[in-house]
Each structure stands twice: as structure tokens, then as C-alpha cells.
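Complex shown without one protein chain; remaining protein chains in place.
Letters A and B mark the chains in the order given here, with residues in each chain numbered from 1 onward.
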Amino acid sequence: MGLVRKRSDSEEIHNHERNQDRDFDGLVHQLASSDPEIRTWAARDLAEFKDSAKPLSRQLENETNPNVREAILTSLAVVGGDEAVQALIRCLRSDDAALRNGAIEAMENLPDSVAPVMSKLLTDPDSDVRIFAIDILESLRHPDVEKWLINVLETENHVNVCAGAINLLGEIGSDRALDALEKVKDKFSNVNYIEFAVDVAVKRIKGT
Amino acid sequence: MSDIVITGEDFLKFREFFYRKTGILFSESKRYFVDKRLSERITASGHTDFRGYFNFMRFQASGEELQRLTNIMTVNETYFFREEYQFQSLVESMLPEITARKKEKKTIKIWSIPSSSGEEPYSIALYLLEYWKGIEQWDVELYASDIDTEMIRKAKKGVYSKRSVQHLPKNILHKYFSKLSDGTFGISEEIIRSVEFTRVNLNDPASTRPYRNFDIIFCRNLLIYFDDISRRRSAEVFYGALNPGGYICLGHSESMSRISSLFKIRKFPKSIVYQKPEVGYAK
Partner (left out) sequence: MPNNKRILIIDDAATVRMYHRSILETSGYQVDEAVNGLEAMEKILGNRPYDLYLVDINMPKLDGYGFLKELRTQNISQAPAIMISTEAQEKDRISAFESGANFYMVKPIDPDILTAYCSILLDYGDEK
């Protein structure tokens, strides 16, 4: 009894089922296992293979276990690429709020793959998708964020899409955004919140 | 020092952003502290004003500057019995629950990561020996890992400054440490031998895969310095490494609410910890 030290090079630590079939085909096979724990480990380990976006996306469409889903989303955010982004965009249209938000978080981490489709997302016919696109911009490490947001204010007619853009411009906007911010007030002159949000944003940008 | 001006609005902008990312909310009374550190980083990164720096930091592809800034905005000092309330929670709340759950198997596994130079895993060892009666009936395996082999080497050497041991009760210091001729303190061989040190990179699945069946993980003041994806991957590693019902202790300024929803929040009298659900989802 007491503190006992077990050496980490002992059998127990290095030989067990988690070491089986960790090659690509083995992992893809395990991604379809009926045991959610095996699926989770397969999804995690597939992050190391650059071709894994396809099997991961395919599994994501049918996956109902939230833990496996989280592992798949994390791995897709590591792997990136066009295939991953297309799968994540499909999730934005899901009725499942947890899946939508998981996809938004994953996309925030893929600036190189998301940037080419951003203009398309910001003009999607579904206003929810446009709102999510702005949520993605909040954390997208990309130099064009301000430009995209100003363009939203100039062209968008949905009040909640504009509201999202105003909020974010208050944090990252520069003098370049001031004109568009003042004009969007007129577009929604009867909406109390827009006036409030524009005033906050302008004050933050001017720094006074 | 330069004459960089951080306006009240700049402070609010930064405060909101930092809060959303880390869960740390600076009050108005921290204004001086925050401004001073922001100015330091603005100058050091070659910028001349807040806005240029703020957007650079937010949109830098590598995210390195945010990590640097987080580093200087938080005090990251390691010493024996740091955040002691969590060790109290360990012996008063977590271990009683674990021992009640484990009827048969009399082994408890604890993982301390990052081990840094050893203060944390050794504090756990000392706490168990001195403040937990159960140590007479239970085996405890204590693992401590770090990505930095130099830290592991230091930890295994077990020599500490006066400052590092100053929060230890006198009796514990006398019992387990010997004062060395240069004024430092060497921890006893018995304690060094009770901890298994290993090198682990939380972002490398091959390196973390063997870690499993743990009951408690201490991961304090590490994830806050990671980017979003590395944090999530680490949380998934911990989830996989824990037994159902096992606990994770984060640092006092860290919150799982910015990292992952895999764990349940448990409020104990002395601390909030995170718990792997006892029963997983069926399918």
C-alpha cells in the first residue's frame, strides 16, 4: 500500500488493443465499428493522415454519438482541405444546433480552406448560413475579415446578419468601416438594437 | 518605455476578446497591469499602436502572438502546494468518491501533466502521504509527464530553491527535504522514486495513446497557452485516458468552458473540477 511506481516501459502501458491496426485502412474500418469508443479513437488517429477527410466526412453524416462527433470535427479541423470544408458546410445546414456549432468552430481553424468559399457563404440564400459565416469570421485568422464585413453591411438586408457584422466590426474594424456602419443605421432606422450596436462599434473604432 | 496610448475603448475591446478566448475577465482595477503588458507586446512585436497590434494578434495565421500575450497576462509560477485548495479537494472530495466507486481494485492512478520541474507531482505525493488516510489501504500510481526532457531531468534531480518550498508547512519540509550547502533544498529519494516521469507530447497520438485507466488528471496552467485545436485534442486525450467518473483539475484561471464539452462540471466545497461522465452515451 502507499505510493507505488510502475515503470512506463512495462508491458501494461505498451501492449494493448489501442495499438492494433493503426494504419489508414485499419482506422477507416474501425470508424464504422459499432463501439463508439473504437470509433472515437479511430477518428482521433485519422488526423495524422492527410487523405482522411473523405472517410471522416462520410462518418460525420451518420454519426449520432456526440463524443465521436467531436473527435471527427477536431480531426477535420486538423486535416483541412476542400473536402473537409464541404462536409462542414453541409453541417451548417443541419437542424442539430450542436452539430452546426461544432462545424463553425472547426471552420474557424481552417482559414486557408475556408477563405476561398467565404464570399459564397456570405451570399448563401439561407440567412442562417450567412449568420454562421459571420460567426466563423470572428475567429478566422485571415487578413480579409474586415473587407468581408464591410461588404456585408453594404449589400445585406437581413437585420440579424448585419447585426453580426456590426458586432464584429466593433472589435476589429478600422476607420475604413465607419462609413458603412453609419449607413447601415439608416437601413434599419426602426430597429433599436442596430442603433445601439453601431454606436458601440463606432465608439470602439474611434477609441474615444 | 514607449508612449503607446491604450484608450478606455481599446481596453474594453481587448478585455472582451481575452475573456471570450480564455475565460479570464480583467476588472477595471487591473487596467494598469493590462495596459503595461499590452504596451510591452505592441512594442516588442514592432507595432506602434493598439489597433495595428490587436488585429495582427487576432489574425496572425500561427496564433503565436496570442500565446505570447497570454503568457505575460497570466502569472505562471510553479512552487510546492501551489493552488493548495485543489489538493484539499483531492483528499477531501475526489478520492473518497473514487474509493467508494472502486470496491475491488485497490489501485488509484494519477497523472500530472505538465510535470514541469516536479513541484506538482511531488506536491501530490506529499499531500497523499501526509493528509490522506486511505494511503494505508490503497496503492497509488503517480505518473508525471512533460514535453521537455530538460524539465524531466530537473524534476528527477529534485533540487529546489527556498522560494519554491516556502509554502510548505515546516514539518513537511523537515521530513522530506534536506537543506543543501548552497541553500537549496533536495527532496528525499523516497519521494522521487514514487513518481514515474515520462515524456509526452499531447498533440501526438502515438505519444498519448498508452495513457489510460487514470482516475485523476492534474493539468494546470497548460491548456490556456495552447491554440483552439491543440486544446481540444488535449481534452480528447484526457477523456480517453480517464476511467468513467474520473476527474480533471485545471488551473484556477482556466475554464473547460473554453475548451470542450466532453466533461461534466463538478462543484466540490473547495474547487470546481471536471468529470468524465460515469455512463457514456449508448451509441
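Just so we're on the same page, a contact is a pair of C-beta atoms (placed from the backbone, for glycine too) under 8 Å apart; a residue touches a chain by one contact, two chains touch by 3 or more.
These numbers come from a predicted model, not from an experiment.
The residue touching the chain not shown here, chosen from A:27, A:42, A:104 or A:140, is A:104.
Annotation: of A:55, A:80, A:111 or A:170, A:170 touches the absent chain (contact as defined above).
Only one of B:16, B:84 or B:227 touches the absent chain when the whole complex is considered: B:16. Residues of subunit A that touch the chain left out of view are 95, 97-98, 100-101, 104-105, 127-128, 131-132, 135, 159-160, 163-164, 166-167, 170-171, 191-194, 196-197, 200-201. Mapped onto subunit B, the interface with the missing chain covers residues 16, 19-20, 23, 255-261, 265, 267, 272.
Throughout what follows, only the chains that are shown with their structure count from here on.
Chain geometry summary: the mean Cα position of subunit A and that of subunit B are 27 Å apart.
Listing the residues of subunit B that touch subunit A in their complex gives 7, 9-10, 12-13, 16-17, 50-51, 54-55, 58-61, 63, 106-107, 125, 128-129, 135-143, 193-196, 198, 205, 209-212, 227-229, 232-233, 236, 239-240, 260-262, 280-281, 283.
Against subunit B, in their complex, subunit A makes its touches with residues 1-8, 13-14, 16, 18-19, 34, 36-37, 40-41, 44-45, 47-48, 64-67, 70-71, 74, 77-78, 105, 108-109, 111, 139-143, 145-146, 170-172, 174, 203-204, 206-208.
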